[in-house]
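Report on one structure; see the data block that follows.
Yeah, one chain of the complex is gone here, protein chain that is, but the others are all in their spots.
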Amino acid sequence: MLDFSTLPVALPLLWDGVQMTLFLSLMAVVLGLMVGVLMCLARLSSHYAVRFFAQLYISLFRGVPLLVQLMVTYYCLPLIGINIPALVAATACIGLCASAYMTEILRGGFLSLPTGQKESATMVGLNQFQVLLFIELPQVIRLTIPGIINEAILLVKASSLISAVGITELTRISQNLASSNFQPFEFYLTAAGIYFIINSMISAFGFWLEARINRRVIA
Amino acid sequence: DVLSDVKSKGELIIGTELHFAPFDFLDNGKHAGLNKDFFTEVGKELGVKISYVDLPWPSVLPGLEASKFDMVGGPVTITKERMKRYNFSLPIADASVALLKRKGNSAVTKPEDIAGKPVGAGKGSSQAAQLEDFSTSLETPAEIKLYVDNNSAYSEIMTGRVVAVANSLPNIAYVASQHKNFEVVLPPFGKKTYYGYVTRKNTDSESLLKAINDIIVKMKADGRMEDIQVKWFGNPMDLPTDMIVPQI
Amino acid sequence: MNKQTKESPIVDVQNMSKSFGSTQVLKSVNLSVQPSEVMCLIGPSGSGKSTLLRCIAFLEQYSGGNVFIEGEMLGYNDNTDVRKLTSTNELNHVRRNMGMVFQQFNLWPHMTALGNVTEALVRVKKFSRREANEKGHAILAKVGLAERAMHYPAQLSGGQQQRVAIARSLAMEPSVMLFDEPTSALDPELVGEVLQVMKDLASEGMTMIVVTHEMGFAAQVADTVVFLDQGEILVKGSPQEIFQGEKPPRLEQFLKNYMDRNAFWE
Amino acid sequence: MNKQTKESPIVDVQNMSKSFGSTQVLKSVNLSVQPSEVMCLIGPSGSGKSTLLRCIAFLEQYSGGNVFIEGEMLGYNDNTDVRKLTSTNELNHVRRNMGMVFQQFNLWPHMTALGNVTEALVRVKKFSRREANEKGHAILAKVGLAERAMHYPAQLSGGQQQRVAIARSLAMEPSVMLFDEPTSALDPELVGEVLQVMKDLASEGMTMIVVTHEMGFAAQVADTVVFLDQGEILVKGSPQEIFQGEKPPRLEQFLKNYMDRNAFWE
Partner (left out) sequence: MTFDIQVIIDHLPEIASGFGLTILCTVVAALIAMVLGLFVALGLMSKAAVFRYPVRLYVEIIRGTPFLIQLFLLYYGGPSFGLYLEPIEAGIIGLAIYCSAYFAELFRSGFNSISLGQLEAAQIMGFSKISVLWRIQIPQMMVLITPGLVNICIILGKETTILSIVTVPELAFVLTGIGSETYAYAETLTVLAISYLILSELTARFGSWTEKRLSKYMERSI
């Protein structure tokens, strides 16, 4: 019933889509982690205003659907004179949206560290920034690897929304192929398979990383 | 203005959606269709490179307004409402509504047979609006289902959730010619409508619109337009040569 | 074993008081520790031993009184009428004289034993990695862990972890070491090795303040034993005075409880 | 204090052995506990005390030998040549005779003290809530916690938590209680209250097996003290025999370590 005969022709196109999907997801994870760390610090700050700002940021970027964020950045901002290239808009939106989730994931990590760790670092004279960078962050990242990997998988899938700003990635290519050949099932199944492979690799990487780190840290 | 900008950067950027055979689609993995052929000629006439931005349909008109590209090169049905907001080129194809059904389905042999039955159409399309009008004129109105994506709608004919899908004749004719499970229910119904290309409604864009219209006229005169029509519709299409007053 | 001379004290606590909310946990405590003195703090649970130690390290802000470390005022600027917290820099400047060892070791699990010991040398004292490692190995050897330098905390027994924690503090060459029940979280079998390291330190002349429930250690190693009860110093004296002399009833009761639990040879 | 009579034993361990992977942790242990007997297991860390207790509760499957609880075989059916695990029902039937108290209390944090005590009455013994609460209050009163019935574990001190844990076991009216270092996780000051509850139980005639590092308790309360070393029973006898008699060198060393740490009155 299914007819995959057109697939060989389509594969190079799908490969282009895969590359774009991977590129965007990677950028988003990196941006999301960096902004996430900053926002997390803001969220845990002792200054009310800073904390409030972080809370607002999280509500906004976690609450508004990514598609809407994309549409607003790309199609509404030009109306007030801000013109952002599609790729930048897409990376920024996915990255910032991811950062809101990362913030919460990382916050859990920071809160779960025993306070004694910080105290012992203070007592040997490390300053706040050094404690954060050398003592806390590496542990937080280790503790939150499963959450981060989860988020990375969600990002790979969320990247399908960026076709709304004219960037062609895996889902869009599959849709184009599906409608041009009138074979939606074949191409959607193929796309699903590709996503599955990508995401399995990400989660396998996560397990590997966790095992590698935990081998030493948890006896 | 837009035309001189296009010429100075040597590139005309077209926004469209590659989901709409025979105007824009992927053939063996490459962009093909009537629009592609037409704009290739435009490129030659203006001496510029043509590039395309592929967008989901709900993003196409917002994209035009936000100046993300120079014009919409996907065919848009010319309507009164839309003309208030955008400028249209001369008609480039017939957009009259017809029905697509499962091959051999004897329950629907003429448009009126859809009375009381589930029928699909593209959400927000002028064809959907026409179907709506037509349906209310029937004794028992049809049950209209709106789809975000034409392709899903066509799938529904096979799942049996709808008996037919209304869309523009050129589109469904092409679908039927490519896919042995479908056939077109003739004749078309509703008011006569046409497809045109769209530019922004401002003075900057007028020069571009005029250039496009000039090329359409020129191509009609030298027969290039007819070649393209035969290639994609199977036969030449009779189109008005002046700007029309839309009936809907 | 009385090394007490009348030099200027290393730690000088004057009238220190501390409240958490409305409950006063320390009530005007006076304490001074001379160079090379080993002071043990004993007392019932909740009497404020940990709080006192943590205030001396300024991990808690004391609410009244003054603390001087090697003559420098800790934690506050007192030039004006209004008390003002010192800057982090000034605080670290005073704190560089102190090392602290916690009940829960608080090693950094993502670094090896050597990493734990050298981290501050590199970050704070700006040693090169090579110098730091050299020094780190030497100190680990001193606490009997030369072979365990490349082990992560999770790969070490509790006793070994606590010895790494001691080494980590020693690396910064503090003039006084604070210990908060360093053996309470250890399996009984592992207590000995940690106490041994502490005894060695004491005999080398390290100044130490030790909160402990190990009466044997207090009796054998301390120069001064301080019995704290309900946030006040009830008795202070040499081990002989505390354990054998005339005792106030609270101390008597405290020591009797302890003996009852452990006596099996009468 | 010797209540030992030659009735049939409540717990009878015959030739029990246990391996984790390739390491044998228990080597052919024989042990029998008479009604109302209090047996204390002592020994160095890692000697297999916990493992022995857990095998008696069948929380670990022992690999060789037999265990009988009130004459019933525990954990396996031995009718055929091939050993077969019993069904959960049969296991629960034998286990209803045992209560166990753990080092880490293992209270259920989402239930009040009363909830912890009554849960099994309701779920297992099918008491009505009202009956269960009545009985629960009575037992909590017995361990001195009448007023704390509605407190959650997090609102109780360690000593109080451990007493709730004991009450929870008592509620099921076991004929033997197993304790695995019930006071090791407690602040020294809180050990007394838990030991007191255990002493009371012993004097009421409860049969108990207690793994402990509290030599004072063992000396004062036990009928039999068993010294375990490297998975074998090295010595077994009355407290007098163990603590004052002729000793094998391992036990001598073990007790000497213990005394050194705690002696402050010589």
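Details
Chains: A, B, C and D, in written order; residue numbering restarts at 1 for each.
Basically, contacts are C-beta pairs under 8 Å (C-beta built on N, C-alpha and C of every residue); 3 or more make two chains touch, one makes a residue touch a chain.
Fair warning: this is a prediction, and the values are worked out from it, not measured in the lab.
Note that the absent chain touches A, B, D when the full complex is taken as a whole. Touching the chain that is not shown, out of D:Asn106, D:Gln196, D:Gln220 or D:Ser238: D:Asn106 (per the contact rule at the top). Of the candidate positions D:Lys135, D:Arg168, D:Lys247 or D:Arg261, contact with the unshown chain belongs to D:Arg168.
Listed residues D:Arg83, D:Arg123 or D:Lys256: the one in touch with the omitted chain is D:Arg123. Although one chain is not displayed, its contacts with subunit D can still be listed: residues 57, 59, 88, 92, 95-96, 98-100, 102, 104, 106-110, 119-120, 123-124, 152-157, 165, 168-169, 172. For subunit A, the residues touching the absent chain in the complete assembly are 1, 59-60, 62-69, 71-72, 75-76, 79, 101, 104, 108, 146, 150, 153-154, 157, 160, 171, 184-185, 188-189, 191-192, 195-196, 198-200, 203.
Listed here are the subunit B residues that touch the chain not shown: 57-58, 61-62, 65, 85, 123-124, 145-149, 152, 155-156, 158-161.
Just so it is clear, only the chains that are shown with their structure count from here on.
Mean C-alpha positions place subunit B and subunit C at a centre distance of 82 Å.
Subunit A and subunit B have Cα centroids lying 37 Å from one another.
Annotation for subunit D: no residues touch two or more other chains.
Shared contact sites, meaning residues of subunit B that touch two or more other chains, are absent. If you draw each protein chain as a dot and join the dots that touch, you get a simple line with two loose ends.
You'll find the chains touch as A-B, A-C, C-D.
The touching residues of subunit B, counted against subunit A in their complex, run 15, 18-21, 25-29, 53-56, 58-59, 62-63, 65-68, 149-152, 154-155, 175, 178-179. Those residues of subunit C lying in contact with subunit A across their complex are 57, 59, 88, 92, 95-96, 98-100, 102, 104, 106-110, 119-120, 123-124, 152-155, 165, 168-169, 171-172. The touching residues of subunit A, when paired with subunit C in their complex, are 114, 116-117, 119-128, 130, 134-135, 138-139, 142, 213, 216-219.
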